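This is the structure I want to talk about, given as structure tokens.
The other protein chains are all here in position, but one chain of the complex has been omitted.
Lettered A and B in written order, each chain numbered from 1.
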Amino acid sequence: MADRGFDVQKQRGFTTIALACFVLLYTPIVLLVMYSFNVGTSIAIWEGFSWRWYVSAWENEQVKVAALRSLYLAVVASFVATSAAVLAALATTRRPAYRGQTVVFAIINQPLMVPEIVTAVALLIFFALIKSFTGYTGGAFLFVAHSAFCIPFAYMPIRARLQGMDLTLEQAAADLYGTPLRVFRKVTLPLLWPGILAGAMLAFVISLDDVVITEFVKAAGQDTLPTYMLGQLRRSVTPEVNAISTVLLAISVTMVVIYFILSQRKN
Amino acid sequence: MADATYTRPFSERYSHWILLSPALLILFVAAFGPLFIVLIYSFLTAGDYGGVVWSFSTDAWFNVFAERDMFDDTLGFADAHLAIFWRSFRLAAVTTVVALIFGFPTAYFIATRPPKQRNLWMLLIMVPFWTNLLIRTFAIMELIRNEGVVNSLLMAMGVINEPIQMLYTDFAIMIGMLYVYLPLMVLPIYASLERFDFALVEAAYDLYANRLRVLWRVILPVTKPGIIAGSILVMIPALGAYVTPRVLGGGKRMMLGNLIELQFGQGRNWPLGAALAIVLLIIVTASMIYYVRAAGKEGAGHG
Partner (left out) sequence: MIEIDGVSKVFGSGVQAFTALDNVSVTIRENEFFTLLGPSGCGKTTLLRTIAGFNAPTNGAVRLDGQDLVSLPPYKRPVNTVFQNYALFPHMTVAENIGFGLEMLNRPKAEISSTVDQMLDLVQMTAMAGRRTSEISGGQQQRVALARALAPRPKVLLLDEPLSALDYKLRKGMQVELKRLQNETGITFVFVTHDQEEALSMSDRIAVMNHAQILQVGSPHEIYEHPSERFVAEFIGETNFLIGTVTQADETQGSVALDAGGNIVARLPQGEGGMGQVTVAVRPEQATFCAPDSGEATVSGTVSNVVYLGTDTHFHLTLDDGNPFALRLQNTPDNSVQQKVGDRIGIAIAPGVAQVLKD
């Protein structure tokens, strides 16, 4: 083949910068994962492969409790957030505009727009107020807080799915004597399912990864895995933190890849 | 005629409010509702051991910007606060600019791949973004600490004899935020580049523009809404960053987020913390409104 000719899309150096970006994005993560398998206590000098830090994390009672709390929190919060988001998405798509719709939209997306630290401080103050009135200091505060900031993440893919859905399918079902509830169960819900699953996964990952709001809302002894790690980072770090991180990374990456595959599938 | 006076049944007219109620209730209790309480707290008096005393005071707002000298009681600017404001703004701005310098070519690269490959490249950008922010910050910390890979490598190669102190500097915070927020820059720029009509580039080349001028005069102006969106998306969390400066700044290099936290911890000045939080919220909201306006104006011209 002769000369490729004039490439209108070419810009000098762009490909180099882009590839450098990909390398730089992944290098720290790869190193972090690599040193979680280090036999020594160093996170810079490679001394050989071992599972030792995974074993040590597994045997660390604090880690185990925090991990279970994180999982429990993420499961409940993503379930609550996704359920609320499905209903909200049904109420904000495919109907004529109504008064207050813009405000509703802003409220649902508000956790995305307000800096996390501000929400965290607001929750700290508000929950402290409730605590002082009721004397209740249990874990419910964390569940409510996580459910709230997960809602917009669950809402986005569900809404996108609903908007892309063919309205005539439901009309056809209604025409064939389906009552509204049965139409929803038999037609809308099955079509919506990939969106719901995607939304739930995003919510799960967001809850699992949250540091700031949890740090401010949690009472003593209510550490999640991320807040436990944040505490550990102040001390001298051993590859045990790398091992915990690697497990969390694996969960997140799996979820995101599944989300990606789900959102790729068209109606 | 009958249609005009027909009123839909109650359930149909108000069903959306019923459907919305769970989400709105949760968000009211644990997202936007408490923001009003923050506003109220910023006008209260600080309690001695944290918390507040329920009496009106503008001290907190006064203390955001000014301070009374401990010895001669003269008024002055709250230098420490202003320094932190300035650092927050400067670091956020530098992070945004560097993210743009790296993010635009990356988005451009992805947008010019064959259509089938593009989503996969975007997935590569988004995977780090959806992984734990703390873990990514920690990964950067391991990389740049004195005993970290970068210093070890440089020393092994003989470039340096002593490790360079990178951790616990402004540079470390900037690098950390760049690493953490870069995908937020790539995403909207990619979205506008993917819609970009490369026939415009052909037209510009046809009209004697060279590569650089095509970039400056056609590609950048047309994708400006995406660039503004990306810049705002990076700028906002960077201004409010808390974890990254805490881990990589080591508590000494504070940003606004850490200053706010301090008031609820050792500082024991909740009203001041509340006022600072409101200041941050105002800055962020103002830049967002600016963005929506700017993007709207641009978008209108595109039809």
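We take it that a contact is a pair of C-beta atoms (placed from the backbone, for glycine too) under 8 Å apart; a residue touches a chain by one contact, two chains touch by 3 or more.
Quick caveat, the model's predicted, so the values are computed rather than measured.
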Candidates B:A111, B:V127 or B:A204 - the one touching the absent chain: B:A204
Out of B:P221, B:G251 or B:G265, only one touches the absent chain, namely B:P221
If the hidden chain were put back, which residues of chain A would touch it? 1-6, 8
Even though one chain is not shown, chain B touches it at residues 197, 199-200, 202-210, 213, 217-218, 221-222, 224, 298, 301-303
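One rule holds for everything that comes next: only the chains that are shown with their structure count from here on.
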So in the complex, the part of chain B that touches chain A is made up of which residues? 15-17, 19-20, 22-24, 26-35, 37-38, 41, 51, 101-103, 105-106, 108-110, 112, 119, 123-128, 130-136, 138-143, 145, 147-149, 151-152, 179, 182, 198, 201-202, 205, 211, 215, 219, 236-237, 239-240, 242-243, 246-247, 256-257, 260-261, 264, 270, 273-274, 277, 280-281, 284-285, 288
Once bound in the complex, which stretches of chain A touch chain B? 6, 8-15, 17-22, 24-29, 31-32, 35, 42-45, 80-81, 83-85, 87-88, 90-92, 95, 98, 104, 107-108, 110-111, 113-126, 128-129, 144-145, 147-149, 151, 155, 202, 205, 208-209, 211-212, 216, 226, 229-230, 233, 237, 241-242, 245, 248-249, 252-253, 255-257, 260, 264
